[in-house]
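Structure provided below as structure tokens; questions to follow.
Just one protein chain is left out here, and the rest sit where they should.
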Amino acid sequence: MSLPKQEITKDLFVHAPLESGKSEELPGTPVTFWSEAWRRLKKNRGAFLGLITIILFSVMALIGPFLTENSYMDQDLALSNLPPKAAGLEWLGFDGSDVNGIDQYAARGINESFWFGTDEFGRDLWTRVWKATQISLFIAIIAALLDLIIGVVYGGISAFYGGRVDNVMQRIIEVLIGIPNLIVIILFILILEPGITSIILAMVITGWVGMARVVRGQILQLKGQEYILAARTLGTSNSKLIWRHLVPNVMGSIIITLMFTIPTAIFFEAFLSFIGLGLQPPLASLGVLIEDGYKSMRFFSYKLIFPAIVISVIMISFNLLGDGLRDALDPKMRK
Amino acid sequence: MKGYFAKRLGYMLITLFVIVSITFFLMQLLPGTPFTDPEKLSEQQLELMNEKYGLNQPVAIQYVNYVRSLVTGDLGISYQYEGRSVNEILSERIGPSALIGFQALVFGALAGLALGIISALHHNSFLDYGSVTIAVLGMSIPSFVFAALMQYFIGVKLGWLPAALWQGYEYTIMPSLALSVTVIATVARFIRTEMLEVLGQDYILTARAKGISEKAVVFRHIVRNAIIPVVTMLGPLAVAIMTGTLVIEKIFSVPGLGEQFTKSVLVNDYSVIMGVTLMYSALFIGVVFIVDILYGVIDPRISIKGEHKL
């Protein structure tokens, strides 16, 4: 239209169809569900940052305790209550001086530097913080995985058999969901005696219900979808149906739920430790350290601040990653 | 409507009964009795005490007695405080908890609503990112970490508010604020999602096409529709506040139910633990029940019938 007519010569007016089939081609290349999800996740800066932070903190939880020569349980009263000191970070407050501005290291003639300081028994807080992170993450991940297994089995059976079985199983869930889980967790800890195993068990006893509901809901929803019916009508085998349609769709929800279960478990563990129902010394979890730090925060605020930062960053990272995964894996939002 | 009401009521009672039973039998499994301090009590004294509190009877009978007295509203007597009934202790303790809980809920809901609405109306702007960041922080940072840091910085370092204890209104502010953090974050996130969903609905276009002012579109159509589902959050929020009171009352030395509970746990005062447990559970179940009924009343789309599912 914009071009002058003389450029258009008569010989252009001949029938010239495109090679057949080209007009049927869909624009753009098809993408698989997982690569599309990964692409979306990478684009979500918050979620990606969360993922990197989680990896970083997990690595630190594993190697952190070995970066100094101190053990997380060795007590040495001569080294008690030392403020944090790190060479090169003096400007950030890591100068070894206490609330009164006195350099405790110089005053007590200590040559060693404790990056996060020491507690009242002279234990190195750097080592303890990472050891605690390790334990907290371990508890959370194991609890979340157990939730996952029980939830998938329960929800799967409930949705798969349907009818009377489903009805009974759902009534049970409806009653369980009415019970505030915190109360049950506390009572179980009281019975089981505080410890890693009992904390995990207590959290799993109530925690699986959420996962079971998600799994059941997803499977039921999928069972009713017309494309499943269509696939069946076209003779798709059961195993193909499960792997092609059921798994990718249910997996998304399971991963998202898992990502939110882990921070919840970290929170509950810390919570229990904070009210005195957590791990016993010399074991340390983030909750235990926060409780210790809280008790002496007036004069030794560093004891509270380091574990508080670590737990907050981990919780934020998991929440960001969970949010990002929800956006990335929710097929309804795919554009 | 009546059938539905009865059904929900039935569920509520069953759940409550299950909780009572679980609580009771778990208590039986607990290690040690409240009177197993050999230094203070002789064998004979112990016998007497056990008799007095009915602890030497068979479990089944204790259970029946317990349920029977519960039905009449009697929660028993404290093992820890000589001669004091659980009812008495709880009624003393409920005031402070209710006050900070209520303040936290009201303030948190209002602040959360404001944040969420601003965030959604300025979707993908800096205001939105700011609100989302606040919400993520509020959801992620454990309430007791927040409370401890708040007590240290605002109470101890700056001295703006009393750091602890319970001697006047200003003592309620920090515990309430600490409790409200989760509420703010939860409500803000929820309302933001709801608003964004409503914004994409056809009826918003219809409203705009009528030529009414943007303010009317936002408040009469968008916010109204987005706020209704927030009611469903009351259950989870009640739990968050109850969970919060356990630690926050401990931190700020608030003489409430939560503080009593953490104390009683450490001394195995079973009857008080059970009393608080039942009270919290009943409160939670009651909130869920009311929300369920309320939702049917305020959302005209839901006509409550038997087949309505949660």
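Chains: A and B, in written order; residue numbering restarts at 1 for each.
Quick note on the criterion: contacts are C-beta pairs under 8 Å (C-beta built on N, C-alpha and C of every residue); 3 or more make two chains touch, one makes a residue touch a chain.
Convention: contacts and distances are computed from a predicted model.
The listed choices are "Cation/acetate symporter ActP", "MoaD/ThiS family protein", "Thiosulfate oxidation carrier protein SoxY" or "ABC transporter ATP-binding protein"; the UniProt protein name belonging to the chain that is not shown reads "ABC transporter ATP-binding protein". Chain A meets the missing chain through residues 1-3, 8, 10-18, 22-24, 26-28, 335. Interface residues of chain B facing the missing partner chain: 123-124, 201-203, 205-214, 216, 220-221, 224-225, 228, 299-301.
In this section, only the chains that are shown with their structure count from here on.
Between chain A and chain B the centroid-to-centroid distance comes to 25 Å (mean Cα coordinates, whole Å).
If you check the complex, the residues on chain B that touch chain A are 11-12, 14-15, 18-19, 22-23, 26-27, 29-31, 136-137, 139-142, 144-145, 148-149, 152, 156, 239, 242-243, 246-247, 250-251, 262, 265-266, 268, 273, 277, 280-281, 284-285, 288, 310. Listed in rising order, the residues of chain A touching chain B in the complex are 46, 174-175, 178-180, 182-184, 186-188, 190-191, 193, 263, 267, 270-271, 274-277, 290, 293-294, 297-298, 301, 304-305, 308, 311-312, 315-316, 318-320, 323.
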